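Quick one: this structure, given as structure tokens, is what I'll be asking you about.
With one protein chain withheld, the remaining protein chains of the complex are depicted in position.
So that you can tell them apart, the chains are marked A and B in the order they are listed, and the count of residues begins at 1 in each.
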Amino acid sequence: MNPGMITNLDQIFVILQHRVAGLFPPLFQPLVAMILGVLGIIAVFPGIFALTTVLERKGLGRMQNRLGPNRVGPFGFLQPIADAIKSLTKEDIVPRTADEIVHFLAPVVLVVAIFLGYAVLPVGRNMVLLNIDAGILFFFAIGATAELSIFMAGWSSRNKYSLLGAMRAVAQMISYEVPLLLSAVVAIMMTGSLAPTVIVQAQSGFTGILPHWYVFTPWGFAGFALFVVAALAETNRSPFDLPEGESELVAGYFTEYSGFKFALFFLGEYLGMMSIAGYGITLFLGGWGAPFSFLEFIPSWAWFFGKLFLAICFFIWLRGTLPRLRQDQLMNFAWKFMLPLSLLNLGVAASWRFLGEWLGTGLTGEIVRWLACAAVLLLAYVLLARVLLRRQKISPRSYRYAD
Amino acid sequence: MSPAMIEGFLFGLIAVMTLAGALAAALLRNLVHCALSLTVTFAGLAVLYLSLGAQFVGLSQILVYIGAVAILVVFAILLTHGAGALPHLFVASSGWRTGWVAAVVVAFVFIGALLRSPLPQSSGPVPQIAVRSIGQALMGAYVLPLEIVAILLTVALIGAVIVAMPTEQGESK
Partner (left out) sequence: MTLTPYLIVAALLFALGLGIALTRRNAILVLIGIELMLNAANLNLIAFWRFGAHPEFMTGMLFALFSIAVAAAEASVGLGLVIAWYRHSKTTDLDQMTRMKG
């Protein structure tokens, strides 16, 4: 393929957007381009959500030695359509004692907030809806709104399981937001910008055939690992799915939701998972960059969505593998383990920068810097884990309430 | 419609939303409703900051006020059983008449004062402040306030935990 064609394929959606916007009078062109971008997001990500539900059910089925959905369409891949029809035609029940307005607003606020989070996510070269300077901050600020909507859902249902689920969810999300932010700050600090596009650009170089992704540095790897764990907790995914632990709380904060509103919660949860995965990819995995220099001819958006697909598979795999945590373990893990490590990681990232200036850019300098930073992080990880494990008095289980 | 008119209309909409949220917080009986309407006010203020070109402050406002303060408030309400208990027959304090009179007087004094004072009526373009320059200012000219705020926040964090920590053994969770 010639270079021009590669560029065209890479920019096909951008070109399409310009062509369609060009059909309108110049005054409306920015508006039309914006609406097209919004429509793209609203069409693509729920589409991926629909595929994810099938994939998750089939994947979990395989892990649990059963088939999963296989009735609707070829290999059951039209299952989401059946699900959508079902949830749209179901009766929408609002409990008599519920706070109707808040009960109605909760899923709406959740879905709107989560969709807004996609506005600054670069899904390909030049493919970002709003290229604002403080993009990452925007995402975290909008993500904070989701917590409030979960509280609204749980509180307005007037159901103890809903309320308990909501309190669990909010406590968990607030606790894990701290390490999530701090682990993301590493990438922001090393790039020197809060704009997602700039962060991706900073990782787009190659050494030999290997890319300059942040995950290949010690601080980047530690930051990425912390980010993934915090993201799992933030999106209430297994093993951090206590807020909706069905064995304890029926369905957590959306116990009292049915029909379309329940579907909205479901949608919001998966969209939240995909957006946080998208930001993880942007911050640490090079965004839309190719993993090897000789694969750069593949369009940037294909790389982004490929990575997103892998991230979703990873999430499904974890859900099928790990058991659920206990509430106190969850909180202790956030405050005693994740927080100190992410703070240390910030320090390591800063010293990485200054070691680089001090040791020069030679190969030995690079290796020394890499090993020193990795050693500090590994040592801290091992020591902290040992201390915390020793503190935990492991003894035969006592049943405080069941006696 | 001219762009200025659209801008004015949007400003009016956001301003009314902001003030309506605050008014609802002042009048509603249910405490959680008050807290939720308050978040509308916070969000409206954030949009106003964004419209004034203070992007970083506006987003910080959402992160801090909606993400933290509002959640803190609803948690405090639930922990003090303010939401489940039957609302008092009378939610206002004993001196509520004096309070409202004072508030109205303050509003009139403020608005009267600012309508009489010479204010800059026209402005330049919206200033484009890069986040990088905010960071440089915080690390340069404003490093002392930044450090003091850091200490203040640490002290507040520890202080809040100690104050709210259950003292007796029997109360520990």
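Everything that follows uses one rule, which is that contacts are C-beta pairs under 8 Å (C-beta built on N, C-alpha and C of every residue); 3 or more make two chains touch, one makes a residue touch a chain.
Treat the numbers as computed from the prediction; the structure is a model and nothing was measured.
Engineer: Among the chains present in the display, which ones are touched by the chain that isn't there?
Structural biologist: Output: missing chain touches B.
Engineer: Can you list, in ascending order, the chain B residues touching the missing chain?
Structural biologist: Residues touching the hidden chain, for chain B, are 7-8, 11, 15, 18-19, 22-23, 25-26, 31, 34-35, 38, 41-42, 45, 48-49, 51-54, 56-57, 60-61, 64-65, 68-69, 72-73, 75-77, 79-80, 82, 88, 90-96, 98-100, 102-104, 106-107, 110-111, 114-115, 119-124, 126-127, 129, 133-134, 137-138, 142, 145-146, 149, 152-153, 155-157, 159-161, 163-164, 166, 171.
Methods note: only the chains that are shown with their structure count from here on.
Engineer: For the complex, which residues does chain A have touching chain B?
Structural biologist: 99, 102, 132-134, 137-138, 140-145, 147-148, 151-152, 155, 163, 167, 170, 174, 177, 192-194
Engineer: Would you tell me which residues of chain B are touching chain A in their complex?
Structural biologist: Touch list, chain B to chain A: 32-33, 36, 39, 55-56, 59-60, 62-63, 66-68, 70-71, 74-75, 78, 83, 130-132.
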